[in-house]
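Excluded from the complex is one protein chain; the other protein chains are retained at their positions.
Letters A and B mark the chains in the order given here, with residues in each chain numbered from 1 onward.
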Amino acid sequence: MSYYARDDFFNNPEVLNRSVEILKGHLQLDWMKIDVPEAGCRPVDPRRGLTFDDTNVGAYGWDAIPEKIRHNYSMAPRGAELPPGLPHLGYDINRKSEVWSENAPALYEESKSRHWVPSREVPWDAVEKVAHSEEFERGLAQLYTDLTSMATCLGDIPSKWVWRINQEMIELKMWQCTWMFDAAQLADVFRKRAIAGGTGLGRDHAPLGELLKSVFDSGNYPCASASANLLLSGLMQTLLRHVGSVSSNEADQTIARFGVQDLSRSLAYGIGHMQYLLSKRPHEAPALSGHLDEVENALVGLLGGSLFISTLALVTAGSRAEAGGAVPRVTALYRVMADEHAARRRAAGIGSEASPLEAFVRELEA
Amino acid sequence: MAIKFPSLEFFQELARRMEENAAEFEKLGFCDTVMGVKVDGDTPHLYALTFDVFDCKDVRELSSPEEAELDFTLEAPLPLWREMFESIQKNGHPEPTYTLNSLSHVGDRMKVVYDDPEGHDKLYRFMATLQAFMDQASDLEIEWA
Partner (left out) sequence: MSYYGTNDFSHNSDFNLRIRDIKKGNLDFGWLDEARETVEVRRRDPRRGLTLEDCEVGPYAIDNTPEIVRENRGLAPRGAILAEGAEQPDLGPSLNKKTDVWGYRVQRYWEEAMSRQWNVSTDIPWQDMDKHEIPDDIEIAFCQLCTLLSEVEMIATDLPAKWSHHMNSYFQEVKGFIATQAIDEARHAEAFRKRALAGAGLYRASVRGEHALKGILEADSYSEGSVFLHVLGEGFILTLFRSSEFISPTPVEQRMFQLVMQDEARHVSYGLQHLKYLMDNCPEIRPQINGFLDEAERHLTGLFNPDQLESMIVLGGKGTSPECIRRGIEVVGAFQGKQIEEYFHRAERAGLPERRERSPLLELQQRMIAGVLA
């Protein structure tokens, strides 16, 4: 046991006596007399139900969170009365701009309302009798294997950071829980899809590991957020859109459609987070941009890696025999990815003149 | 036509209605448990209700609990079951004091008998489904034994 409370409540006669007095019927009811801010929130739009937006009022709302949180390091809910003696729960992310995005509460609501169940909503019978060739299936299975590892990494990011974030930013923490959950769900559906196709999971490979380690080991939360939400989610979203366009299998179509939705929420948060952070701390932009350039370098290693590009060429062409001729189409896919990524970086305020991804795609196009 | 309570036909009718209202139960999610319902009286009756995915796929009357692998059994005298169903019929759902949880909780008017705590916890894991199952009796004409 690491933590021993300063006061051993179990052997504290005052604690026992108070409980005994209560059970004898001598209630103090002092909590009833606390003067708390009025709430009485109701759904503005009954179709949406009672949303976080509806509860963003006064001292209870997120607008009231200060940039530097100094008054509460416990799990007490924001707006509650804080009695003296609340312990420090060890939070070391206590600056709102370090994590906040104005769209996080709405993205949380959206995630709940757009929940899907891969086990049931993917038409798995379509995978039980695939109409495409075995080598095309091997290519898809390899892509899904890569996507499983990517989704695992995507979920490990909120897992690594959420428990360190001050509880005052409750809506943000809840958003991170949906992010963790969505990523786990994607890892589940990608792995199932690879296995169910009959050729099984593909190969793990070093360039992918290098990229994921670059994302996972980002040194602070803003860097982790930029690399996971902007870069990794962007990559996964592009790959899924590609799967949806090259596979006519109904199961792949469904996975692509739902997966793209989930990942697009991460992209939206990533941009919103950077915008909020840089509106408060513009001097952090160069460091973030430099970090993202480094992770892009690892991404280039993946995109140019033999296994990855040959897989993409295979699924793009439909067969191994024609894959060599599909390199220009894969390059075009990389161009889309690079342009979208650059646009997101600019929107987020961390555009780069030295983007390794852009340089790599230009080299391929040359 | 009135259906007698307690009877096998009564629970079969609830199971049929559950299947008919598939969308409601699919929204609530998988429900996998074998629940015992015991109606105490001059002649006690014990039923095993087998829930599987979104359906109640089997309803049986047992002569002893050992005849089925019950996760838990809800036991109550006939008048209490009657009060519960009458409460459901009044509003379409039970009044707060007549939910399965309230009846089986403090005061234990309805007993929860179980051996394995995980089996016991299934009552709570699938509470919304089991309550909705009982609520299927809301407009059933019941002939009380």
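FYI, contacts are C-beta pairs under 8 Å (C-beta built on N, C-alpha and C of every residue); 3 or more make two chains touch, one makes a residue touch a chain.
Note that the structure is a prediction, hence the values are computed from the model and not measured.
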{"item": "Candidates A:Asn103, A:Ser218 or A:Ser352 - the one touching the absent chain", "value": "A:Ser218"}
{"item": "Listed residues A:Ile65, A:Leu201 or A:Ala285, member touching the removed chain", "value": "A:Leu201"}
{"item": "Where the missing chain touches chain B, by residue", "value": "28-30, 32, 53-54, 93, 96, 99, 101-102, 105-107, 116-118, 120-128, 131"}
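As a working rule, only the chains that are shown with their structure count from here on.
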{"item": "Computed distance of Cα centres, chain B from chain A, in Å", "value": "41"}
